[in-house]
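Mind having a look at this structure? Questions to follow.
Shown here: the complex without one of its protein chains, the others still in place.
Per-chain residue numbering starts at 1, and chain names A and B are given in the order in which the chains are listed.
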Amino acid sequence: MAHAPKDNHAPLHLHIPEPKFRPGDVADFSDIIVPEVDANPRPDEHVAPANIHALAYGLVRVLGDDHQPSGSWNPNLDVDTLRVMLRKMLLLRAFDDRMFRAQRQGKTSFYMKSFGEEATSVATTMALHSDDMCFPSYRQQGILITRDYPLVDMMNQIYSNRGDRLKGRQLPIMYSAKEYGFFSISGNLTTQYPQAVGWAMASASRADTRISAVWCGDGSTAEGDFHSALTFAAVYNAPVIFQVVNNQWAISSFSGFAGSERTTFAARAIGYGIAGLRVDGNDALAVYAAMQWAANRARNNGGPTLIEYFTYRGEGHSTSDDPGAYRAAEEYALWPLGDPVTRLKEHLIAIGAWTDAQHESLIIELSVQVKAVQKEAEQNGILGHGLHHPFETMFEDVFEEMPWHLKEQCAQMLEEQKDKFGPEWEAR
Amino acid sequence: MAEPATKKMNMIEAINSALDVMLAKDPEVVIMGEDVGYFGGVFRATAGLQAKHGKTRVFDTPISECGIIGVGVGMAAYGLRPVPEIQFADYIYPGLDQLVSEAARLRYRSANDFTCPMTVRSPFGGGIFGGQTHSQSPESLFTHVCGIKTVIPATPYDAKGLLIAAIEDNDPVVFFEPKRIYNGPFTGYYDRPVEPWSKHAGSDVPEGHYRINLGEAAVVREGEAVTVLTYGTMVHVVKAVVADQGFDAEIIDLRTLLPLDIATIEASVKKTGRCMVVHEATRTSGFGAELAAQVQEPASII
Partner (left out) sequence: MPKFTFNLPDIGEGIAEAEIVAWHVKVGDMISEDQPLADMMTDKATVEMESPVSGVITKVAGEAGDVIAIGAMLVEIEVAGDVGNQAPAAAEAADADMLAAVVADENPYAPEPVAVAAATPAPAAPVPAQSPAPSAHATEKVMASPAVRQRAKALGVDLTDVKAAGGHIRHADLDAFLNYGASKGYQPAHTKLPRADEAVKVIGMRRRIADNMAASKRHIPHFTYVEEIDVTAIEAMRADLNANRGTKPKVTLLPMLIVAICKTMPQFPMMNARFDDEAGIVTRHGSVHLGMATQTDSGLMVPVIRDAQDRNIWQLAAEITRLAEAARNGSVKSEELSGSTLTITSLGPLGGIATTPVINRPEVAIIGPNKIVERPMFVGDSIEARKLMNLSISCDHRVVDGWDAASYVQALKKLIETPVLLFAD
C-alpha cells in the first residue's frame, strides 16, 4: 500500500524511458548534436584520462559534409587502403544480404545483419594488428571478413552442415576462429568483456606485444560483466580496447534502457579513470582513427580506452525481428550521420579515386562472389537436411577426454537410434 | 628412486605446497583472488607465494567474482593456467555465468578452438559457526553443469595431489576445500578437543610434485556390511561413527564428484549389497540423489 503523503512533497513517480518516436511517427533527429569536425582535437596518445573528458561527450569526426577529410583525427590513409576498406564493407553487406535471404529460403534458422554498422567492425579491425585478439559480440562478422576468414566456413557454420567447424553446436553466426584472432562468440551478452581484460592482462604479464579489443552493444553495457571488466582494466592498466557499438536499439528497447537519457556510453570511462572517446560510427575514417589512437595507447602501456561508436541499427535485430512493430519507419533514412558505406564511397569519389560505375560493378562482383561461395557451402548441406556432423559428435569436446558417463549416454543414444531406424543406421 | 621427502602438513599447508610446486614448475600458472597476494589469503592458503614468485604470478583482485572468473577465462584463452580463489563458495554466484556459460562451454562451443584450463579454488561447507553465508555446500550446482570437473579433498595428502592434478588438467575444475578440516579432521563431536592433522596418516605429504588422478575415489576403510559413499568433512565424521558403533562399513571417499569413480562404487556395493550416502549439502536435488540413482541404475549392481 502507498504511504499517505508527508510534509508538502509531491508524491514520487517512477520514470519509464520512452523513445521519442514510435510506429506512425516521423522521426526527427534535429536534437542530435553533430559537432564540427575536430571540435575536440586529437590528444597525445599518452594523455591522462582526466584531461580528455570532453572527448567522451563530443563526437570524433573526420569526414565533413563535403566528403573531404580534415582535422587532427584524419588518419591520412592512402587510396589503396581506403579502397580495401570500402571493398570489405561492401563484401560484408553482400554476405549479410545473401545469408538473410538464405534464412528466408529455409536454409538456416537465424541470421543477423550488420547493416549500417559496417564501419565499426571493418575499419576497427583494419586499425589493429592482424594478431591482436578480438572478442566480438554477435554483430561483428566484419572482423572475420576483414581478416580474410574463408566465407565458406562462415556459411558452413550458418548452415550447421557437415563442413561446420563448430559441428553444429552454435547458433548460426556464433563463429569461433582462434587462428584469425577471433574469440568464440557467446550468446550470453558482455561475458567477453572481462575475458578480453584477462587476455590483455595475460599478454601484458608475458611481456607480449599483442593487445585485445572487445565489442558490445549499447544495451548490454548494463550487464555486470561490463563494469567488472572496466574495473579490472583500470586496476591493472590492461592493454584492452573496449568498444560500445551504440546502434540505438537492443532488440525493441531503445538505448534509454541502458542509461543514454542521462549520459553518453563513452562517459562511463570517466568513472573508472580510463580514456573515453565518442565517435561518429558511420564515419569509417573517424572509427579507424579512434581505434588507431586507442591501439597505440594500449600497445605503449598507456592502458585501456572505452570507445563509443554512435551509429544506428539499419535493419531488424535478427531474422526473427520486425522493427516496424516498435520504431518509426524510415528512421535509418533520416539518421543524421548517414550510411557508412555511402559516406566512404562519396569520400573516394570526392578525391577522384572512385566512380559510381566502379561502385556498381564492385557490388555486382561481390554479390556474384558470395553467391558462388554459397553454392560451395551448400554442397555440404543446409540446416536440417541430413548433411551434418554425426550425432555422436554431440558428446565430444565437453572435456578433453570423454568421461565414462558421457560415453555411456552416447552409447545409449546410438542404441535408441538403431532401434528406431533399423539396421541401416547401424550399418552406417 | 628414493622415497620423496615428506612433511607433516595440515590441509592449508598442503594446498599452499601444491600451489608453490605448480608456480615453480609451470610458468603459465597464475594465482589471483581477493586478499591472496601480499597478505596470503584469509585462510592463509597462498601465504608467502607472492613474495616467492612475484606479483605478476600471485596478485590481489577487485571484489568481483564475475570479474575474477571472467578474467580467468580470458587468461586461459591466452594460454595461461589461472588458479583463481573465490574467498568463500557462498560468494561464487556472481561468477556463475562465467563458469557455467563460458568456462564450461568454451571447448565444446568452439569445437576445441579455445579451451579453459582453469582451477577455481574455494573454501566450502559448514562447521565454523559461519551462519548461512559462510557455510554453504553448492557442489551439486557444478556437477550438474556439463564441462566442469568438481573435486573435493578430505585429507592434506589428497588435497595436494588432487590440486596439482586439477591445475594440470586441461579443463575447468571447481576445487572445493572443506574449510572445517583445514586445520584438523572433524569427527562430528564438536564438544571434544580438536584433533590436529599431525596425528592423522593423511598429513604425511611429499614436498615435491605428485598427482592424484581426478576421477579416482579412495576406499578409506574396507568392510562387508554396508558401503558408505561420502566426501569432504563427512569422511571423517563417518569414520568416527563407524569406529564408535563398531559396524563393518566400507567407506569410500569420492574425492572427485565429477567424473565419478563408478567402478570403485560398483565393486563395493556389489560386495556389501547395501549403500548409504552421507553429505552435508542440502538433501533435495543434492549430489546424494545422483549417487543413489547411479548405484541403482546398472543391472550389474542390483
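Methods note: a contact is a pair of C-beta atoms (placed from the backbone, for glycine too) under 8 Å apart; a residue touches a chain by one contact, two chains touch by 3 or more.
Just so it is clear, the model here is predicted, and its values are computed rather than measured.
Student: The complex has one chain that is not drawn here; which of the drawn chains does it touch?
Tutor: Computed over the complete complex, the missing chain touches A.
Student: Touching the hidden chain in the complete assembly: which of A:Thr209, A:Ser320, A:Thr355 or A:Gln412 does that?
Tutor: Final answer for the missing-chain contact: A:Ser320.
Student: Give the residue, chosen from A:Arg42, A:Arg61 or A:Lys107, that touches the chain omitted from the document.
Tutor: In the complete complex, the chain left out is touched by residue A:Lys107.
Student: Can you list, in ascending order, the chain A residues touching the missing chain?
Tutor: Considering the whole complex, chain A reaches the absent chain at 22-25, 101-107, 109-110, 162, 316, 319-322, 324-325, 328-329, 375, 378-379, 381-382, 384-388, 391, 417, 421, 424-425, 428.
Assume only the chains that are shown with their structure count from here on.
Student: Using Cα averages as centroids, what's the distance between chain A and chain B in whole Å?
Tutor: Roughly 39 Å separates the two chain centres.
Student: Quick one: in the complex, what on chain B touches chain A?
Tutor: 30, 56, 61-62, 64, 66-67, 69-80, 82, 94, 97-98, 101-102, 106-115, 146-147, 149, 169-171, 215, 258-260, 262
Student: Please output the residues of chain A touching chain B within their complex, sorted ascending.
Tutor: Chain A reaches chain B through residues 133, 135, 165-167, 169-170, 174, 176-178, 183-184, 186-188, 191, 193-203, 205-206, 212, 224-225, 228-229, 231-232, 235, 397-400, 403-405.
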